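Showing just some of the chains, left in place.
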Amino acid sequence: MHYSPAPLHIPDGFLNVTVSVIFWVITVIMIGMAVARTNKSLGEKQVPLMGIMAAFIFAAQMINFPVAGGTSGHLLGGALAAIVLGPWAGMLVMTAVIAVQGLLFQDGGLLVMGANIFNMGLLTVAIGYGFYRSVMNKSTGTKLAVAGVAAWLSVMAGALATALQLWLSGTSNLQTAVIAMLSVHALIGIGEALITVAALSFIFRTRPDLLGEGSASAEGGRGWVMAGVVISLIVVLLSPLASADPDGLERVAIDMGFIDAGQSAPYQVIPDYTLPFLGTTPLSTIIAGVIGALVVLGIAILAGRSLQKTS
Amino acid sequence: MTNVLSVHDLHFSYHDHHPALRGVSLTLCEGDKVALVGPNGAGKSTLMLHLNGILRGQGEVFVGGERLTRDNLPAARAMVGLVFQNPDDQLFSPTVFEDVAFGPLHMGLPKDEVLARVETALNAVRMSNYRDRMSHHLSVGEKKRIAIATVLSMNPQILVLDEPSAGLDPRARRTLINLLRELPITMLVSTHDMRLVEELFPRTIVMDEGLIVADGMTKEILADEKFLNEHGLEKP
Amino acid sequence: MHSDAFDRYHESNSFVHRLDPRVKVIVTIAYILSNALLPDGAWLAFGLSWLFLLFANALSNLGVGFTFKRSFIALPFALVAITVLFSIPGNPISTFRFLFWDLTITDMGLLRFESILIRSWLSVQMAILLVATTRFPDIVHALEHLRVPTILTTIIAFLYRYLFVLVDEVFRLLRAREARSAAVAGVRAGGSVAWRGRVAGNMAGQLFLRSYERSDRVYNAMLARGYSGHLNTINPHEMRRVDYLTTALALIVILLFQLVGRL
């Protein structure tokens, strides 16, 4: 029973110093805001609560379930943390989780921790909470369905950000990184969505007070809805752009001075590590089709299940 | 009497720790009710986890006459019902019904059969009116009984219980003892409760430091005060 | 049950173990930063970095090869970097056919790939050495001294403490599920993916609720011992002269690597 690393944690060495520092700066600013907000708004009781919730997220990431062919679904937890703790506390909790994973288990590096926190702690929280916040006053079924979609999207956003960072650092070819990351995480995201929805529906059934009016979950303002929607729009727009027209994106990056040595992408490779469930099948069109179908299927199952549960 | 469960020379260590089992052999026959006692860390729970293949050490485990291998693991799990010490570890579903139905559902039984099994199991522990309650809000004693129902619904041939009476108040403990007495099933029960041992089990196995240090008539074992003290136990 | 296997600290009384945790945290970060800054193909500097690592290993009484044995954790991630072999322009080294594509490994690509692997491999080893020689609570103290916001270090301290409790709880839940994951001959077992997902989600929900209620009890326990919203700690660490000297020396050496690497 060993701690098993999740594929989104970037180790040291894979991002260059510029990219690492940029994301540390963004992350530190966001954490600073979160610290200020939580210090102001949360009672003394919140300290042990957040600490134990961080341990909860860490432990919950180990709950897996068999999907197919030896792969298993499990939880990243950003969306769930944001929904039950509110956005700011959720960010701090996710930051603590990623920090401990990096510091104690070398799951994710130290210099690149800023990027890891950004991908798995900040993006996931913003999307998870933003979407959930927009249906705060709707029926439980709607909330669950939206939470499921948000959980899926939050994982996709984290994966896309990871791919872009790898590419900006000159560690990976753009198109490959984006396609590989997104296709793997389209599946992982379904696990995330299933577990998030089921866990939330469990909480709705046993302790609805924890998610209702006046709870931490209702802390964040409407601004989060905007943040969530904007980030997801970027994901939705950027990923086809990145995988279909890498040159376009690259030109933007060069113009912005991100890339020192331009790396064209004459070849396409899909490393088999990143697609364990598809073996070495290389046809990106097939992959895209499968992903599309799975996504639609996943969302349909989710919506169906949760609506069924409330009726 | 047929031999329903036996273990031959079982060895096991948790990763780089010192050995938890150092050559354990035992045999249960059909209808046996056996107590497993020993101090904290003796290896009781570790042994129990081997009996349906959750842990797999060196040595052999036979369930229903067949040697336990990776392939017949699921079948063995249907035969050996394992109940953990803490009912909170056993109950992971929101409602009592879902928990008791997990085993049968996972076995792929048809819906009617599942419902019937749940009904029977809840009746056996006299909790049928708890079907739709949330397990989270039950008292410890109630949870213990539901935990037993969750394995009874799988129709096991052997019931393996890890410290079933810990944390119960005297009334709940009494109810549990009566329940165990009535269940017509082969049983291996680990416990620190020496009075429970005396009252319920004709045969006792004593473990210490990963070894079986005694296996025999409860009466004789409990009579030997010096031996009990040596192994951190006490007369009831 | 315990999840002791989680603890990465190796008890000893070596020079490195006795250093103030701040020193170790700072030197580790500087070392990792230095590796990241070294240009591709700075073999000599990478080599010296590696010697530095071996030396630190030796000073910590864990054996020269200690971190080496554990250093392959990050390796699977290396596969994401494989594409640079083919995608960076340079002189072709070898070409082979992979299904539909002719792939050409370039010298520049190979250089980049090897450099990435070496950086990662060295960095992860230093991080391993840090946690092997410093108890985690001391690392948290070091973070406090280094001005990480208290609320964050407190959350991390709680996380660390309850990690073990909750992970054990998860292991036991998983075990309970496994113990009842039975099959009978001739019937397909396991249920649908959605059902299995829901069971996993229920376990997460269950765990959440227990953690939440535990935080209530812990808060009560803190109140009972005088907690009133502000955490007071005694911080047992003091920088001695040897700590300052070691830091200075290590940083100078690391700076030298940069010089060597950029000559």
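Order of writing sets the labels: A, B and C. Residues in every chain begin at 1.
Criterion: a contact is a pair of C-beta atoms (placed from the backbone, for glycine too) under 8 Å apart; a residue touches a chain by one contact, two chains touch by 3 or more.
All of these numbers come straight from a predicted model, not from anything done at the bench.
Novice: Need the per-label copy counts for the whole complex here, not just what's displayed.
Specialist: Formula for all protein chains in this file: A x1, B x2, C x1.
Heads up, the rule we're going with is that only the chains that are shown with their structure count from here on.
Novice: Can you tell me which chain pair comes out on top for contact count?
Specialist: Greatest count of contact pairs is found between chains A-C.
Novice: List the centre-to-centre spacing of chain A and chain B in whole Å, with centres computed as mean CA coordinates.
Specialist: Between these chains, centre-to-centre, one finds 41 Å.
Novice: Where the centres are mean C-alpha positions, what is the separation of chain A from chain C, in Å?
Specialist: Comparing mean C-alpha positions, chain C is 20 Å from chain A.
Novice: Counting only residues that touch at least two other chains, what does the list for chain B look like?
Specialist: Residues 94, 136 of chain B each touch two or more of the other chains.
Novice: Hunt down the residues of chain A that sit against at least two other chains at once, touch-wise.
Specialist: Correct list: 202, 206.
Novice: Which positions of chain C touch chain A when the two form their complex?
Specialist: Per the touch definition, chain C meets chain A at residues 3, 5-6, 8, 28-29, 32-33, 35-37, 73-74, 76-77, 79-84, 86-89, 98-101, 103-104, 112, 116-124, 127-128, 130-131, 136, 139, 149, 151-152, 154-163, 165-167, 169-171, 173-174, 190, 193-194, 196-209, 211-212, 214-215, 218-219, 222, 227-231.
Novice: Hey, which residues of chain A end up touching chain C in the complex?
Specialist: 1-3, 5, 7, 10-17, 20, 31-32, 35, 38-39, 43-45, 47-56, 58-60, 62-68, 73-75, 80, 84, 92-93, 95-97, 99-100, 102-107, 109-111, 166, 170-173, 176-177, 180, 191, 194-203, 206-207, 210, 261, 263-269, 271-274, 280, 282, 301, 305
Novice: Going by the contact rule at the top, pick out the chain C residues touching chain B in the complex.
Specialist: Touch residues, chain C against chain B: 1, 4-5, 169, 172-173, 175-185, 187-191, 195, 199, 202-203, 205-206, 209-210.
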